[in-house]
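Here the complex is missing a single protein chain, while all its other protein chains stay put.
Moving on, here comes chain A:
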Amino acid sequence: MKLLLVEDHAELASNIISYLAKAGYVCEWCNNYQNAINKLSGFEYDIIMLDLMLPDGDGLDILKFVKQQSADTGVLILSAKNALDDKIKGLDLGADDYLPKPFHLSELNARLKAIYRRRHLGGAHDIIFNEISLNTDTMEVKVNDEYLDLTRKEYEMLLYMIVNKSRLLTKQSIAEHLWGDYMDSVDSFDFVYQHIKNLRKKIVQAGGRDYIQTMYGSGYKFNPNI
């Protein structure tokens, strides 16, 4: 997966680039509007991560440019401008997703993968991990070809963990992924714990291996090497 990051903030960009490099992506970076247009004129990218506030132009104009150039390119808007207007405008112009700052890098990873699946793998696609397979279209999960009865949140949690496998996911990041805006309201850590507990039980009961590890009491890791 080849990515372009348009972000004027060097520190923020370096965080994202190092994280994505570890995940094995090729990620290029440009820090202003002009560079972004230049790069986009010359090269093809799978997904563009786009900050809307740039020193020399509006990120939304880049979005329009991308949509004219190559309709296949996915666009993920990253913005601290958490205004509903921007979100709607961006999505109207053809952006695939909108991620308000600040975000968890694992959340970014999950969103990128989701866009990639939708755009390049024809949407309806099974994510298969050993004996577990997820259908992202129907949201059905099979373990050893046997359907697993998961709640919506359990499904989302499993997908999030498989996408971010081998990574320590904090309870905070999981809670934010599952509940988004409502997250600060709830005593979410207990809820995460309960969901994880149920999910593990269901997978193990269906004959799957217990990939989910509790790490240091602060988070969980989907460990493929168990």
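Observations on the model:
One rule holds for everything that comes next: a residue touches a chain if its C-beta (ideal position, glycine included) is under 8 Å from a C-beta of that chain, and two chains touch if they have at least 3 such contacts; residues count from 1.
Methods note: contacts and distances are computed from a predicted model.
Selecting from "Cytochrome C oxidase subunit I", "Phosphate-specific transport system accessory protein PhoU", "ABC transporter permease" or "histidine kinase", the unshown chain of this assembly corresponds to "histidine kinase" (UniProt protein name). The residue touching the chain not shown here, chosen from A:Met1, A:Leu60, A:Ile127 or A:Met215, is A:Met215.
The chain that is not drawn here is touched, among residues A:Leu60, A:Leu91, A:Leu105 or A:Ile127, by A:Leu105. Interface note for the absent chain: among A:Ile16, A:Ile62 or A:Ala95, the touching residue is A:Ile16. If you put the missing chain back, the residues of chain A touching it would be 9, 11-12, 15-16, 18-19, 22, 80-82, 84, 101-106, 151, 153, 167-168, 170, 172, 179, 181-182, 184-188, 190-191, 194-195, 215-219.
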